[in-house]
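Below is one structure. I have some questions about it.
Excluded from the complex is one protein chain; the other protein chains are retained at their positions.
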Amino acid sequence: MNDYMIETNQLCKSFGGRAALRGLDLRVPAGSIFGFLGRNGAGKTTTIKTLMGILRCDSGSVHVFGQPVRDADEACEIRRRIGFVTEDKELYPYMTVEQIIRFTRPFFPGWRHDLEQRYLQMFDLPPNQKIPQMSKGMRSKLMLLLAISRGAELLILDEPTDGLDPAATEDVLREVAAIAASTGTTIFFSSHQLSEVERIADHIGIIDRGRMIASGCLDDMKARYRRIEVVTRDASGLPAKWPEGADSVRTEGRVTTILASRNAEEIANEARSIPGASVESFPVTLKDIFLEEVRYN
Amino acid sequence: MCYLTSTLVIFRLNPSSGVPLYQQLMDRVKHAVETGALREGDQLPTIRKLAEDLAMNPNTVIRAYRELEHEGLVELRHGSGAYIRESSGQRARVIREAQELVERTVDRVLGLGLSEEELRRVFENELAQAAALVRLAGAKRGKP
Partner (left out) sequence: MLWYKGWLETRIRVAFLFGFICLIVGMQNWARRGASGVPNKAAVLSSIYTLVPMQILITAAILGAAGIATQPSFAASKGLHGSTLYTLSLPVKRTRLVLTRAAIGWVEMALALTVFVCVIWYRSSPLRMVSTSAAWGHFALAVLVCGSTFYFTAVLLGSILDDQWRTWGTMMLAGLMVWASVHHWLPAAVDIIAAVTRSSPLVGNAMPWGPMAFSVALSALLFAATLVISERREY
């Protein structure tokens, strides 16, 4: 009995000649808030569609809730337990708020009327509002309402705060935090807003060119990663090879900057052993980790 | 209870500062105790409320509260919440004493003509070295 809400193994998928996923290994612990990061075109949307059973992969396995997602029946059952927010937040243009709720409700036996009412009020969504006339912020909130009111055990949010003004962003993040705190729902979301991810996620995964290049507990990663700056008299004293974990080493003039993904102490000590060198070690933000891992890859 | 939430909501925690969020939260609580804004017996906001108001991961709040309990500053009462411990006042007093010591030293060093940045670097270097020495001593003690 593993406690991964989502687990993929060596997922591969190609469209035409182009490989979108090349052996993706994804592990999302149950009850976590997982930030899924990657450049545009790295394979995030393909991954999300695969998790939802909308896309079938060429090879590899997908398990959600511990169940495999192989055929249409299994995929259908999985979707009954997932709340989903799409990237562009588009819904049916011929419906109103009330109508789309009425449409969505019967599909989910575990529908929470209390949450539906709560969010209708909290997000200030007028029931007779026509969807095409709603701003993107309002549509995002409506989709969040539809996703959360299902009483789902897993929420998959594709760029939930994309294009939202700061106030709407704050509202969305607050509700995500509230849901996680009160129900223990696992939340899997992709985002480009790294500062928000840093705030709300406890695990992250970085996907690049169809593969997971870094993943794990965010606190651990931020503890492990350090930026080490070494100022030397000249370039001669620098070691030919840095210890394991020195992911990127850049030397400009007298300053060498090292991004260490682990063994920061060892690397710093190596640097301190250079005669006349001054060594400083800095913590690293998620943005730094992201940019370096993606470039290093 | 309102104080902590409102101050944190206005003066947000900084996720990109390099200091882990749970650490920042702990520091805020400690600061509140030192200044007397939170007194012995006061209740901290519930995990859910704090996570929601600040839009942050509830596990971070949990971790901060647990660490504070571990350090003896806070007491987690089952079913009821987190309360400032009776003995926390003592810690606050010790911290205030340290603050005065540091204030005097800083005044003297600044009198030497160092800039704020230089001063900060000197302090951090000292701290790092002291921490390294402590670890070294601990490691040596560990050897048979």
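The first chain written gets the first letter, and so on, giving A and B; residue counts start at 1 in each chain.
In this section, a contact is a pair of C-beta atoms (placed from the backbone, for glycine too) under 8 Å apart; a residue touches a chain by one contact, two chains touch by 3 or more.
Note that the structure is a prediction, hence the values are computed from the model and not measured.
*Asks:* I'd like the shown chains that the missing chain touches, ordered by label.
*Replies:* A
*Asks:* Specify the residue from the set A:Tyr94, A:Phe282 or A:Tyr296 that touches the hidden chain.
*Replies:* Touching the chain that is not displayed is residue A:Tyr94.
*Asks:* From the list A:Phe36, A:Phe84 or A:Phe290, pick the residue that touches the absent chain.
*Replies:* Of all options in A:Phe36, A:Phe84 or A:Phe290, contact with the hidden chain holds for A:Phe84.
*Asks:* From the list A:Ala72, A:Ala167 or A:Ala240, pick the residue that touches the absent chain.
*Replies:* From the options A:Ala72, A:Ala167 or A:Ala240, the contact with the absent chain belongs to A:Ala72.
*Asks:* Pick from A:Thr104, A:Gln129, A:Ser248 or A:Asn263: which residue touches the chain that isn't shown?
*Replies:* Selected residue, touching the omitted chain: A:Thr104.
*Asks:* On chain A, what residues meet the omitted chain?
*Replies:* Counting only chain A, the missing chain is touched by 15, 49, 52, 54-55, 72-73, 76-77, 79-80, 82, 84, 86-95, 99, 102-108, 143.
Methods note: only the chains that are shown with their structure count from here on.
*Asks:* For the complex, give me every residue of chain A touching chain B.
*Replies:* It is residues 32-33, 170, 173-178, 180-182, 195, 198-202, 219, 222-223, 281-287 of chain A that touch chain B.
*Asks:* Could you please specify the touching residues of chain B with respect to chain A in the complex?
*Replies:* 13, 15-22, 47-48, 51-60, 63, 128
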